[in-house]
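One protein chain omitted, others in place.
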Amino acid sequence: MDFLSYFLMDFVSQLQSPTLGFLIGGMVIAALGSELQIPDAIYKFIVFMLLIKVGLSGGIAIRNANLAEMLLPALFAVVTGILIVFIGRYTLAKLPKVRVVDAIATAGLFGAVSGSTMAAALTVLEEQGIEYEAWAAALYPFMDIPALVTAIVVASIYLSKKRNAAEKYLSKEEYYGKQEYYGDQDYYGDQRITAGGYPREEGGTAGKRVRIWPIVKESLQGSALSALLLGLVLGLLTRPESVYESFYDPLFRGLLSILMLIMGMEAWSRLGELRKVAQWYAVYAVVGPLVHGFIAFALGMIAHYATGFSFGGVVILAVIACSSSDISGPPTLRAGIPSANPSAYIGASTAIGTPVAIGLGIPLYIGLAQALMGS
Amino acid sequence: MDFLSYFLMDFVSQLQSPTLGFLIGGMVIAALGSELQIPDAIYKFIVFMLLIKVGLSGGIAIRNANLAEMLLPALFAVVTGILIVFIGRYTLAKLPKVRVVDAIATAGLFGAVSGSTMAAALTVLEEQGIEYEAWAAALYPFMDIPALVTAIVVASIYLSKKRNAAEKYLSKEEYYGKQEYYGDQDYYGDQRITAGGYPREEGGTAGKRVRIWPIVKESLQGSALSALLLGLVLGLLTRPESVYESFYDPLFRGLLSILMLIMGMEAWSRLGELRKVAQWYAVYAVVGPLVHGFIAFALGMIAHYATGFSFGGVVILAVIACSSSDISGPPTLRAGIPSANPSAYIGASTAIGTPVAIGLGIPLYIGLAQALMGS
Partner (left out) sequence: MDFLSYFLMDFVSQLQSPTLGFLIGGMVIAALGSELQIPDAIYKFIVFMLLIKVGLSGGIAIRNANLAEMLLPALFAVVTGILIVFIGRYTLAKLPKVRVVDAIATAGLFGAVSGSTMAAALTVLEEQGIEYEAWAAALYPFMDIPALVTAIVVASIYLSKKRNAAEKYLSKEEYYGKQEYYGDQDYYGDQRITAGGYPREEGGTAGKRVRIWPIVKESLQGSALSALLLGLVLGLLTRPESVYESFYDPLFRGLLSILMLIMGMEAWSRLGELRKVAQWYAVYAVVGPLVHGFIAFALGMIAHYATGFSFGGVVILAVIACSSSDISGPPTLRAGIPSANPSAYIGASTAIGTPVAIGLGIPLYIGLAQALMGS
């Protein structure tokens, strides 16, 4: 009963949060035919601001962490973040009529981390008197950033494989147009339409393999990952705290609310795509987080026996794996996988994934840790 | 004597306020031929930020107010806000050579509310020991937003009536060009030039009437009212306080100063339009606020006898009717009635209307309330 009431309370408060409020607001005004528009230059700048902030906070957290001691848990965090994307790629993306790019973006969001879910877990751990390493919260960026980077790269590779050799020389606009185009084909499941482009691809399988590194490089050079990694490196190597605390951090939530509005307006026009497959996203958003958390819990236990990683730390690792990003993820994926439908990944994460992580995940992993501590 | 010195002191301090300072600064650099320009994308974003902030603060205020108790005064606030626009439409707009859209925009600004004038009234009420309801300040948005919406809709209807049937199919650019065009005709009072467009209109009077609802809908869907009403609904139904207090509210005055600069630059090029009619705006800006205040005072007294609305509350209702908006109004009207001349409405409100409200209005209504309380 407690689980359910936690879950429902969090579900309702998520609906009233500025994040989801502005998203729904954007959908409503789009539905009512409003002419409101946020200029494209502003949209691009907001995405830049959000991504460099996510990178900076990650870089600062890692720089201030005890790297030697946290080596194994950090490695497991990276592994979990990447693994979650591949799990989504080979489960959700294989379900009938689910668009592959939407599934990859959703998996990226579930691999990324929610700071507020982690903060909730830290509070409960302290209330229950379970000890954890001071640097455990700094595991956050080790899972968050690899998951988002992996999702963008996997999506690029997927989309690139769909393009035939000739399309390699298309302009940027045509390229993104193609992404959308293949995305829709994918959605309609009509494999015959894409067949026309395949023979040449299949004739050059060897060529396809060597093309993976250029795609990874291109993803990293794209404006989304450039900004994210630039922030990460600046956070690690310079002392940007003054400008981070006076500028990037305070503006973050406000700019995010505007981005949510923009994404809501766009989501409205693409909501139809979701109707036939919404139940798969709901299933994934309930089952996925709990499975991800158990994987991280198991890896954490290995670190527990190998290097004495605390039970509290194991719970934190499990909770960040269980959580899905409402904050850093959406802008990154919007910029990095422009053809994915935001209503798919944000809806699944914010409306279901986060309540599941807070209402079910946190008590579950803490109960499990307490059972193991007692034994 | 006290009235006059209050009035003059406030007049001088208004001239030094950032709001008017940046407006005059913009006029000066335009006069000196500066090449300074604020990019259009930034201008649009600033307007969006200002309008959604005005809406959010109204929505939050209404959500936190005691709606049952304030029902009648709130209704009277709405009525007063709408009435002020129609008073301006049938007085100021009918004066010789006054452009109708300028007059409607000015009336909208005088119907809208100045937060700082209201704050001044609250301070004086407390000094004098006159009691008022805690929710009385929340009457603000009930007058402010209806006045601005009414002004924009009335202006749209006016401009639409001027267009003939053929113009209905013009592009947006041509539409706004036309607005300016008719505006000037209006200004020059040359009715013969517009005659060419009239016959078809007059032949379709029935058609004209049924066209009013589409115009209202179009006004509400325009980017200005969309942003305002979106903010209002988000403030009412969600919990945007965190993002409002950390983002929209702190940025408000700064972004307003930039908007004032832009409006000053534009106002310079249109100052000539005002020379022949400035005296009418001056008369309206002195007489209007006092009349509006008396109407609201009378309505407030009805609420006093009907539901026990306090004398302090009656004074507040009169003062917000007497005040004209220097803050929320200009960006809304600039975006909602683009063909109106900002130097007309801002000049009248900021330079004359606000000093009149603070220097004459507040002492007048408090004196009146004290006389009635004594009786």
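For clarity, chains are labelled A and B in written order, and residue numbers in each chain start from 1.
Heads up, the rule we're going with is that a residue touches a chain if its C-beta (ideal position, glycine included) is under 8 Å from a C-beta of that chain, and two chains touch if they have at least 3 such contacts.
Just so you know, these numbers come straight off a predicted model, no measurement behind them.
Visitor: Using the document's definition of touch, tell me which of B:P18, B:P214 or B:G367 contacts the absent chain.
Guide: Considering the complete complex, B:P18 is the one touching the chain left out.
Visitor: Have a look at B:L32, B:A68, B:A306 or B:A371 and name the one touching the chain we're not showing.
Guide: The single option touching the absent chain is B:L32.
Visitor: Identify the residue among A:L50, A:A65, A:I104 or A:A227 that touches the chain left out of the display.
Guide: Final answer for the missing-chain contact: A:A227.
Visitor: If you put the missing chain back, which residues of chain B would it touch?
Guide: Given the touch definition above, chain B has residues 13, 15-18, 21-22, 25, 28-29, 32-42, 250-251, 253-255, 257, 261 touching the missing chain.
Visitor: Determine and list the chain A residues touching the chain excluded from the picture.
Guide: The list for chain A reads 39-42, 44-45, 48, 221-223, 226-227, 230, 233-234, 237-240, 242-243, 246-248, 251.
FYI, only the chains that are shown with their structure count from here on.
Visitor: For the identical-sequence pair chain A and chain B, what's the CA-based rotation angle in degrees, nearest 5?
Guide: Going from chain A to chain B via C-alpha fit gives 120 degrees.
Visitor: From the mean C-alpha coordinate of chain A to that of chain B, what's the distance rounded to whole Å?
Guide: The mean C-alpha positions of chain A and chain B differ by 44 Å.
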